[in-house]
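Accompanying notes for the structure given below.
One chain of protein is taken out of this complex; the other chains stay put.
Entry: chain A
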């Protein structure tokens, strides 16, 4: 065992220890949960029922929320292309550019969109633009990171052919690389759009118009019926958006959705059912090629070439089903984007005038200080956020190992058990964490407990699925070998399945911790405890220097966790 591995193991043990302490401190206990279930019943009695805003208003708010989210995602999608070009090792013009591209991806990912929204709300007249920019800039990080990864994996051959034909670097990229990575880019953008829609709730709390803002007003004025009503609308929207993006991914790109969302599952389910019904009579792509190759008789030498008029006729692309479908998708996508931008009613003038405000506003944010709070309060609040994330991650890991294992084909005793646990994960995953948090906060009161529970619950949906998938992917050989020695089912699991899945488990858990640190901050804004509460307070009280200090603390934490995660993944490879 190398010294580095020992150090990594010790760090891992330490992190788990701290997380265990955090769980103990959070005061979450099974009896308490049952008690608060009583609270929930009383609460719902008091609420009386769910109410929705008037239909016209609801439609307008929904359109606005969708418009802001889609416009923001599209903004990020466009900007991610040049950033990914700079960041990918095979396209970057130089090491300096690559470092710059990577820096942008890391930085934009690390700054929560809520913080960006707070800043932009100050710079622009109230409206959709701050929301679009906040969502857009924050999303650049993830989209360009995944896009750069895809660029690095392309087949270099076509690009070489274009270089050999005298194409420029830019032409190599647009003609040789871009067509290869376009499907993965579209898939990433759609996936990001789902995430942004989920996250849009919290943007309402810092003054971005739409459903989120309406919901925050409702809860603040103790109008729980309407707040819950909007939460339900939001939940339905999230599920619908997932279904739509899955349909697009399958239909337009021929990429089977591999996502973990509810929509992805439904689409896969429908597709599988259809495949079963057709009983494999459908012609696969491979077979089509065979047939065509069989008919392949090139014009024998000496044959008359087509007349010039035939070539002119061939200029018009025939309306095959593929062409019709592609064209329809293209125009629909364009229409959705145009409609999204239109519905936002963007004050374009702001883009010109806001530059004048930048120096003034930047001054307000500098130098960072803790304002009326002392350093100890702030550091302990940051600590609380970290503890929430750690506790939630540990709880999620423990439950996910059980649920995820039972959802794995090679571990579950039978298909019913597996199906049941897969369904459980699916349902859990369908509920956006933020809405869950808000409801939990309403029920159990403000504080870390609600935030921890919401994050842990959401984490199970994600991690359980990842664990089930990685367990199913382990090689079956060792399992068979252990079984052949006469081992019981549990022994096979412990001696053959788990050891093979450990590496993936560590990787996925750190991914969850990474996500949870950011999410814990955001949950604080809606009342889930920790630094987010101070962030919201400082923003609303115009203590912008405090906002800067808090953002720095978040940045440092996120970067440290990312660093540890990268290190762990490398060591436990």
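Methods note: a contact is a pair of C-beta atoms (placed from the backbone, for glycine too) under 8 Å apart; a residue touches a chain by one contact, two chains touch by 3 or more; residues count from 1.
Keep this in mind: contacts and distances are computed from a predicted model.
Hidden from the displayed complex is a chain whose UniProt protein name, among "Ribose transport system permease protein", "Phosphonate ABC transporter ATP-binding protein", "HEAT repeat domain-containing protein" or "Chemotaxis protein CheA", is "Phosphonate ABC transporter ATP-binding protein". Checked against the full complex, the one of A:158, A:371, A:420 or A:507 touching the unshown chain is A:158. Annotation: of A:56, A:222, A:315 or A:356, A:315 touches the absent chain (contact as defined above). Residue in contact with the omitted chain (choice from A:306, A:325 or A:357): A:306.
The hidden chain makes contact, of the residues A:58, A:178, A:361 or A:555, with A:178.
Only one of A:170, A:222, A:352 or A:484 touches the chain withheld from this view, namely A:170. The missing chain lies against chain A, touching residues 155, 157-158, 160-168, 170-171, 173-176, 178-180, 182-183, 285, 288-289, 292-293, 296, 298-299, 301, 305-306, 310-312, 314-315, 317-318, 320, 323.
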